[in-house]
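Note that one protein chain is taken out, while the other chains of the complex remain in position.
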Amino acid sequence: MKRFSLRQLTYMAVLTAVALTIFVLESQLPAPFPIPGVKLGLANIVTVYAVFVLGPGPAAMILLARVLLGSLFAGGMTIFYSLAGGLCCYLAMLVMRKLLTKRQIWVASVFGAMAHNIGQIAMAVAITRTPGVAAYLPVLLVSGILTGLFTGLCAQFLIHRLERIPFRRQP
Amino acid sequence: MKSTKFWAVLIAALLAVSLAASFLLLNSRSGSADAAVYQNGELLRTIDLSRVTAPYSFTVDGPAGVNAILVEPGRICVSHADCPDQICVHQGWISNSVVPIVCLPNQLVIQITGSARPNDIDGVTK
Partner (left out) sequence: MKVSVPLSALLALLLLASCAAPSAAGGQSHTVTLLAMDTVMELTASGEGSEAALEEASALIARLESLLSVTDEDSEIYAANHSGGAPVPLSGDTARLLEQALDLCGDIGGALDVTVYPVVRAWGFTTGRYQVPEEDALSGLLQLVDHTRISLEDGVLTVPDGMELDLGAVAKGYTGDRILDLFRSSGVTSALLDLGGNLQTLGAKPDGSPWRIAIQDPVGEGYAGVVEVENKAVITSGGYERYFEEDGVVYWHIIDPATGCPARSGLLSVTIVADSGALGDALSTALFVMGRERAGDYWRSRGGFDFILLGEDGTVTITEGLEDSFSLYGDWSDHELEVIRR
């Protein structure tokens, strides 16, 4: 396993905490969809950020840690939906990473959100064994695109500000 | 690397398509009917009656015995029950959300949740 510097590990831990916090807060919001466990996916912004700024390896670790810990807090079927959504978002990021620049992270966020939704619906269909559930996909995509856009633009904004500060991973 | 404008346009297009699809699906859903099977308040399963092609049945165990539930395209009923009063069996088929099938001894409730109720009826007295 690749050795991480203390600075990197700290950075990853902080990001995991941020992702977890967003996830827990999001769980408090009233569920917009009738399927228990399906979430908005706001925490994926951390996955998006991590893939672009830290790389695929650390991002994967942060995602797994967040999903496992998050499912402990939320309970129920959440772990399946979080895993499905998070994983699809992550995979989408691996692709988008090749297609986008650091100034276009907000774009990645939108696609990440869409991938997250597709993953969640697929999992919902599998769990409830009702293909009819897939009818919610377009509605979910609309909310996904909008929230992805919102969080993406926030992140982009933040990154630009952060770049001014001489603090980044070691070369 | 594609320009930011390209991505912005692509996202706008995807959003438009999703919105359109949402409206279409929301309207056509008034034809579909999901039967939700509850026992003791817990949702056991949901069946999309509009997608049933061949009849099938399944059973649910309760405190007073077994209920056999029969599903056909667009409708559902309790075909056999161990409960003493047989009200659930006598009720017969339901195909819309106006009236649920209830077997109290077995704490079973089958409720159709899609908006497949005839739009011009608000309730049924029985």
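Which chain is which? They are A and B, in the order written, and residues in each are numbered from 1.
Just so we're on the same page, a contact is a pair of C-beta atoms (placed from the backbone, for glycine too) under 8 Å apart; a residue touches a chain by one contact, two chains touch by 3 or more.
Since the model is a prediction, treat every value here as computed from it, not as a measurement.
**Student:** Who touches the missing chain here, A:V24, A:I79, A:I127 or A:L146?
**Tutor:** The missing chain is touched by A:L146.
**Student:** Which chain B residues touch the hidden chain?
**Tutor:** Its contact residues with the unshown chain are 41, 83-87, 90, 92-93, 95, 98-100, 102, 104-105, 109, 120-126.
The criterion applied here is as follows: only the chains that are shown with their structure count from here on.
**Student:** Using the touch definition up top, name the residues of chain A that touch chain B in the complex.
**Tutor:** 99-101, 103-104, 107, 110, 114, 128-132, 135, 137-139, 141-142, 145-146, 149
**Student:** Over in the complex, which chain B residues touch chain A? Could you list them?
**Tutor:** My answer: residues 1-2, 4, 7-8, 11, 14-15, 18-19, 21-22, 24-26, 29, 32, 34, 45-48, 50-51.
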